[in-house]
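The other protein chains are all here in position, but one chain of the complex has been omitted.
Chain IDs A and B follow the sequence of writing; residue 1 opens each chain.
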Amino acid sequence: MAYGPHTPADRQRMLASLGMHSVDELFADIPPALRSSPLRLDPPESEQVLMGRLANLAGRNRIDLASFLGAGAYRHFSPPMVDHMLLRGEWYTAYTPYQPEVSQGTLQSIYEYESLIAELTGLDVVSASHYDGAAATAEAALMTCRATARDRVLVSRAVHPHYREVVRTYFHGAGLNVEEIPLVADGATAGTTDLGHLERALADGDHPVAGVVLPQPSFYGLLEPMAESSRLAHAAGALFVAVIEPVSLAVLAPPGAYGADIAAGEGQSLGIPPQYGGPYLGILACTDALVRQIPGRLVGMTTDVNGKRAYVMTLQAREQHIRREKAASNICTNQTLLALAATVWLAALGPHGLRDVAALGAARAAELEAALAAVGVPRLHEGAYLNEFVVRVPNAVAVHRELLENGVLAGLVLADAVPDEPGVADGLLVCTTEVTTTDEITAFARQMEGALAVTAHPVGGAA
Amino acid sequence: MVPPDLHYTKDHEWIRVDGDTATIGVTDFAAHQLGDVVFVDLPATGRSIDQFATFGVVESVKAVSDLYAPVSGEVVGVNPDLGSQPELVNSDPFGKGWMIKVKVADAAQVDGLLDAAAYERLTAEA
Partner (left out) sequence: MSASGPRMQPTLFELSKPGRRSDKVPHPPSDALDRLPAEHRRERPPALPEVNEPDAVRHFVNLSQLNHAVDTGFYPLGSCTMKWNPKVNEWAARLPGFAQLHPMAPDAVAQGTLQLLWEVEQILIEVSGMAAVTLQPAAGAHGELTGILMIRAYHRSRGDMDRTDVLVPDSAHGTNPATATMAGLRTVSIKAAADGGIDIDAFKAALGPHTAAVMITNPSTMGLFESRIGQLLEAVHAVGALAYMDGANLNAILGRFKPGEAGFDVMHINTHKTFSTPHGGGGPGAGPVAVVEKLAPFLPAPRVVRESDGRFRLEGVGERPTSIGRMRSFVGSTGVLVRAYAYLRTHGGSGLAEITDDAVLAANYLKGRLAASGAYDIPFPGVCKHEFIASATSIKKRTGVRTLDIAKRLLDHGFHAPTVYFPLTVDEAMLIEPTETESVETLDAFADALIAIAHEADTDPETVKTAPHTAPVRRLDEVSAARNPNLRWRPAAGDWTPCPD
């Protein structure tokens, strides 16, 4: 066995101490009828051969493309000191700090994470982490039901489609109701949450609303009317949930400033590689008033018996290991190592660096907007955006494919990703960050021009 | 340790009846079993509670217990001090650690509860 410590003599000695001759005797308690067939799997592989296999598989993914794909997972610069830290075994081979006296490193790092996210969001209570932005959003929506003793939540269709799906899965399971608020179809606010519809949905006195969920920025990159939505929600006795992207909070108004009760979001952009979907970092934050409703671990500062400052998991009576079927959530294992990544990344960048990251992404996006407009590919919406936006491209599926063959990953084909959103059927969702280069933008626009020509007049009839 | 003038549930709540209202809390035995109480979750004034149904929750660091209503009725008062001083449940469970006052719906329910002697026998067995 690859990592096993025992010599044959060790095994014999251990068995002998038990009065046994064969390890099979240790499995005599499995009834013969239930004993399994042997594992039909490949033989063991040496580390050298394994590394070759893995390098080969990794090499079959293409990461050399000029990528304009965001849509909830973002490429960002990560200073080498971040991964340097994550590779320390003291962090990544520990588990949940059940014995706080020998887990102060993890505990303090979580407290620092909670503090940093509190500062970014303007909300005072931050969970130690959730699985990802979608799961955090679902938990936020469930919190609104518990806190208000109501069972109906309104979710804007501007929220990431995966998040909306996860909210539906969780709500369907719990027997709660979720309704979607549509987007404005046209005009200056096209693509953002329809406030008129929201107001009407909130006015249904027979079925009061527990929570209203809006994103900032939206899945389509647009800035949403958070302050007005928050006001409308509160006027109806509902709680307001902001689905946030943490880098943007360097420059955008924080949820606390527009009265959000809960912020949920994906922390991947804080120094975590895209790695095809995870592990990511679910951010969940709320006001002090909701501290008893928030699921997941919380770490607090306290003292030891000598009065020395120390940290400990606290308010554990909310959690499944104590409350069992009455717990707010079943969450146990979370994403602590990713919270550490975010903490180290934020420490590395600092407030100036974080602002630079957000502003540089925005500057590149403006460049991209101009470059694409110049080749006849305008934005679909008029509203303000930060670093992600939708462009209107005739025959978007074919254009996207054509660009891919020429080394450009031209964002997300919205007809595939949100087929139920007819207003964006011609759209490509494109994104820039601080790592996007001017050369990539130039290449994208040039290739786009070519792709438009090819797909408009397909050679050999193949569209 | 068990005040003789109160009635009790087998879930370790006590009730003191005064006219048509009653004061409810948990016993010294319950407080001791829980350890240091850190949080008490109680219903709002105006809510009605049902006999033997849960009306709240009391938490210590590593345990949580439901609170069961000794009688049915409407909540007419909630101890305002427990929010900031949950430790009163430990230090003075029959006094400053009281939890709610209710307007008793059916006085006969009280007669069905344990008296002090019966409750003392119950806790002696535990």
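Structure notes:
FYI, a contact is a pair of C-beta atoms (placed from the backbone, for glycine too) under 8 Å apart; a residue touches a chain by one contact, two chains touch by 3 or more.
This structure is a prediction, so every number in the text was calculated from the model and none was measured.
Within the complete assembly, A:266 is the residue of A:245, A:266 or A:402 that touches the hidden chain. Within the full complex, the residue among A:362, A:377, A:390 or A:428 touching the omitted chain is A:362.
Within the set A:69, A:184 or A:232, the residue that contacts the chain not displayed is A:69. The omitted chain makes contact with chain B at the following residues, 36, 38-39, 59, 61-62, 86-87.
Just so we're on the same page, only the chains that are shown with their structure count from here on.
Distance between chain centres (mean CA atoms), chain A to chain B: 44 Å. Of all the residues in chain A, the ones that touch chain B in their complex are 292, 315-317, 322-323, 326.
Listed in rising order, the residues of chain B touching chain A in the complex are 38-39, 41, 59-64.
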